[in-house]
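Shown here: the complex without one of its protein chains, the others still in place.
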Amino acid sequence: MDLTRYSKVIVQGITEKISTQIALAMKSFGTNVVAGISPGEGGKQWHGIPVFSLVEQAVAKVGVIDVSVIVMPAYQVLDAALEAIASGLKQIVIITEGVPPLDMVKLLRKAEATETLIVGPNCAGIIVPDQFLLGTHPTRFYTPGPIGIISRSNTLTYEVAWELTKSRLGQSVSVSLGCDPIVGSSFIQWLQILDEDDDTELIVLVGEVGGVSEEVAASYISETIDKPVIAYIAGTYAPINKNYSYASYVINAIVGRKTESKIAAFEEVNIPVAKRPSDIPSLVRNSLEK
Amino acid sequence: MDLTRYSKVIVQGITEKISTQIALAMKSFGTNVVAGISPGEGGKQWHGIPVFSLVEQAVAKVGVIDVSVIVMPAYQVLDAALEAIASGLKQIVIITEGVPPLDMVKLLRKAEATETLIVGPNCAGIIVPDQFLLGTHPTRFYTPGPIGIISRSNTLTYEVAWELTKSRLGQSVSVSLGCDPIVGSSFIQWLQILDEDDDTELIVLVGEVGGVSEEVAASYISETIDKPVIAYIAGTYAPINKNYSYASYVINAIVGRKTESKIAAFEEVNIPVAKRPSDIPSLVRNSLEK
Amino acid sequence: MDLLEYQAKALFSEMGIPVLPSQKIDYPKDLKRLKIPYPIVLKSQVHTEERNSLGGIKFVENTIDAVAAAQTIFNLPIKDKYPVVLLAEAKYNADQELYLAVVLDPIVRRPLIIASKQGGIDTKTAMKSMQKVVVDQEFSPFYARRLMVKIGLEGKLIESVSYIVEKMYQLFLEKDLDLIEINPLGISPKGEVMALDGKVSVNNYALGRHPDLGSIAGKNISNNYAIKQKELKEIDHSSLSVMSNINVASSETLISDYRLKFTELQGNIGILCNGEGLTMATVDMVIQAQGKPANFLNIKLGDYLELKDRYQMFAALDLITQKENVKVVLINVIGIVETSDELITIVYEYLNKFKSIYQARIRFVFRLLGGKISKARERLLGLPVEVIENLEDAVSKAVSLSE
Partner (left out) sequence: MDLLEYQAKALFSEMGIPVLPSQKIDYPKDLKRLKIPYPIVLKSQVHTEERNSLGGIKFVENTIDAVAAAQTIFNLPIKDKYPVVLLAEAKYNADQELYLAVVLDPIVRRPLIIASKQGGIDTKTAMKSMQKVVVDQEFSPFYARRLMVKIGLEGKLIESVSYIVEKMYQLFLEKDLDLIEINPLGISPKGEVMALDGKVSVNNYALGRHPDLGSIAGKNISNNYAIKQKELKEIDHSSLSVMSNINVASSETLISDYRLKFTELQGNIGILCNGEGLTMATVDMVIQAQGKPANFLNIKLGDYLELKDRYQMFAALDLITQKENVKVVLINVIGIVETSDELITIVYEYLNKFKSIYQARIRFVFRLLGGKISKARERLLGLPVEVIENLEDAVSKAVSLSE
């Protein structure tokens, strides 16, 4: 992960009410928010943050920018992200919910070609406790420590973080990848990032039964991840209709994915699976003591 | 130039009458034509050339392919070229005339991203005398030797080659870049290629007054090309209306290009300029003797 | 949002995908003004797979038979749904039937084009011999040709069926679809192709930029979710009457939203959470503690997402509490700080206003983490609600109250 508390961060869409709240929360947590972007409002100061009309103007003023946090209306997210990429940014966190999936496909083709990391959309983003926040994690649930969290949920991530924090198991990084069907970076990308992260000793992976990428992650972990991993999959008892749309029925039929086998997939490769959030701290301690 | 007589060549669109003529002429000159592509005709033999429905099938059969020569209907050229690129080809010669310019823009974005060399459209292609032919140069005008020819014309290139051949000045390579406004590779790219080509001692650059890239080439030559260059610009006496369309008026106005200054541009950087094709051999000899 | 066959075919036709001459039948008597020559096929316009096996498709040779068949189909519920419209279509003499579809793969995060030579009524058979091509980069027709070669087409069919896939992909992109399917694509003895049946699912997120599809969506919802809407109206009258404040347009989103997230079960604990993962986790925990969920509902509440519609929250509480079997409602909300005051107020108003109705029957457990819990306790004092911060405790409490 190419991010530190000194990484330069911009917020695209800063002058909307929600975006401003997010930017200020990030800043007050210590994140180095160097600029906000809002076309037509360039030149202003917004709660102490300089505003530019274009990303390239911000780059011209403050130099290379490391991350953009995008909080734009859903149909403007693709353009905002492409603008950030065209201005040389290599890491983008999209908070906005409701980005059309085919906009994400376009964005991901470009992101892959330019080696840009996309987190989200519809995500709480990245938090490194006591260091910086890129997104909307409520900071009070976190405390620094050696546990990395990777999750497809937002609020459930907070629950897991809070269980760890209550048990005095601090976190190195917590990343919420986004709750939408098509998200920018996958479990696998982040398993790799946290496997290489010096501050992370153990990874907690929080999945959902409705999701589709967890079992892919299970085999990946067994093959390439050296650090211990604990999995927690919500919805294993809940009677959830996994194929609620015809489109997902077709997809599952053609690619032969079985959502039922998720927990088995982890257990097969000896990854401990928590039954509930409050199980996680003891599983973590067991793994760390080994 | 990453091409030899052993380079594997396919012809896309092989079963059309014109394409077949071109393929057979190439083959009889010694070009290693390994396959033809024609959807729906895969599995046939066409005048001794195996035909495949897809480029990837040809690759599966004969291994990495070096060049595709595309002779498809104009509106199918973009797709054919993208198919070739997706199958790993790095060099494409487009013979077809009438490819819509915005198709070329799309293709060139992809070609640049994948480092694919595109020659054409509407070009006679590449000939290395006595070695191989990728396109439609009439082979009888050529003979092997140390002179490279780069041209935006087709028939005028033959005239120049014939003048050289008559004067016992053989050619290392002759490339016709294409007569359409938007072509895949530029004078500059080919100046660079021929500057690095061991068999080329001197480069003849054949331009037209109506063209726009010749003066860009002049300054490039003076800055980076080590080998001697002779220029010939057709149309300097002819009363040609250079800005016949409003679009080119606007373009010239906005980018400040002066087509009149072409010969001056070459003379300024001490590149000899031929007044007529028959001048070229003596200018070449002068330059080579220096 | 799924389109009905006749709506899908209208899009096909606009795009240049060949479809048979057809006519929309709103009433059996419309068949008397039929412009297509007999024999024709009458098809129930419902969203289900088993339309044919359940009798929703009939071939008829003349007007008398057609009117009778139409009456039968209009009165035939298919998986609980009555058709509002039938489609009358010319017959087609297909030599061969293919399956074609474009769909988005959430793992590879690219569209797939898929095809099978075993097209026809039975999708499952088609699935067995299905081939796929990932549209890795921007679409170009060669992707379609690759697929055609994979399923073993030959000769001119490679290009003619590729052309249909190309047009399908174009629709997929232009209209932001989740799925476009032609099954079967009929191929005549002469090699002509014809889309005989089709499915189109529109992505809900993108509906806002396709007003044409939005209006179709509105129509389908009012037709097909009629039962659901009826249910909601009953709630209106019996309890909060909030739904009547919501105009048609917004109630649609509301309902289609609930349709995805609201699940009804047989137990006695209603569960309302913010966030899908949290909802599933909470339901898991209730079941693990031997509790029986009556339903569960995920409602979006976050620190930065405005609680913009109080009515929506009221409606959500209504949905959870409506059924006779609900004894306990567990509200589990986490991570809202800025908006917790507002949520507390809503819960306060909801419980207060309807104390008389619910006090006897339903107890509430309100789990609030990261909000102002002491303020909640203070404000909700005297109402039938327990405010608890710890999730395990809240679940235990809800389960014990339900016993």
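Order as written gives the chain letters A, B and C; numbering starts at 1 within each chain.
What we mean here is this: a residue touches a chain if its C-beta (ideal position, glycine included) is under 8 Å from a C-beta of that chain, and two chains touch if they have at least 3 such contacts.
Note that this is a predicted model, so its numbers are computed, not measured.
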Worksheet, complete the sentence: Displayed chains in contact with the omitted chain are A, B
Discussion item. If I consider the whole complex, including the chain that's not displayed, which of B:62, B:108 or B:269 touches that chain?
Written reply: B:108
Worksheet entry | Which residue of B:34, B:119, B:149 or B:179 touches the chain not shown here | B:179
Discussion item. For review purposes, identify every residue of subunit B that touches the missing chain, sorted by number.
Written reply: 17-18, 21-22, 74-75, 95, 97-102, 104-105, 108-109, 136, 138, 140-141, 151-159, 162, 179-182, 206, 208-210, 212-213, 216, 234-241, 244-247, 250-251, 253-255, 257, 275-278
Response to the item:
Touch rule applied to subunit A and the missing chain gives residues 39-42, 53-57, 78-80, 82-83, 86, 110
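Here is the rule we use: only the chains that are shown with their structure count from here on.
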Item to complete: For this assembly, give the contact graph shape among line, ring, star, complete and other.
Response: line
Worksheet item: What whole-number Å value describes the gap between the mean CA coordinates of subunit B and subunit C?
Response: 55
Worksheet item: Taking each chain's centre as the mean of its CA atoms, how far is subunit A from subunit B in angstrom?
Response: 49
Worksheet item: Do you know which subunit C residues sit against two or more other chains?
Response: 137
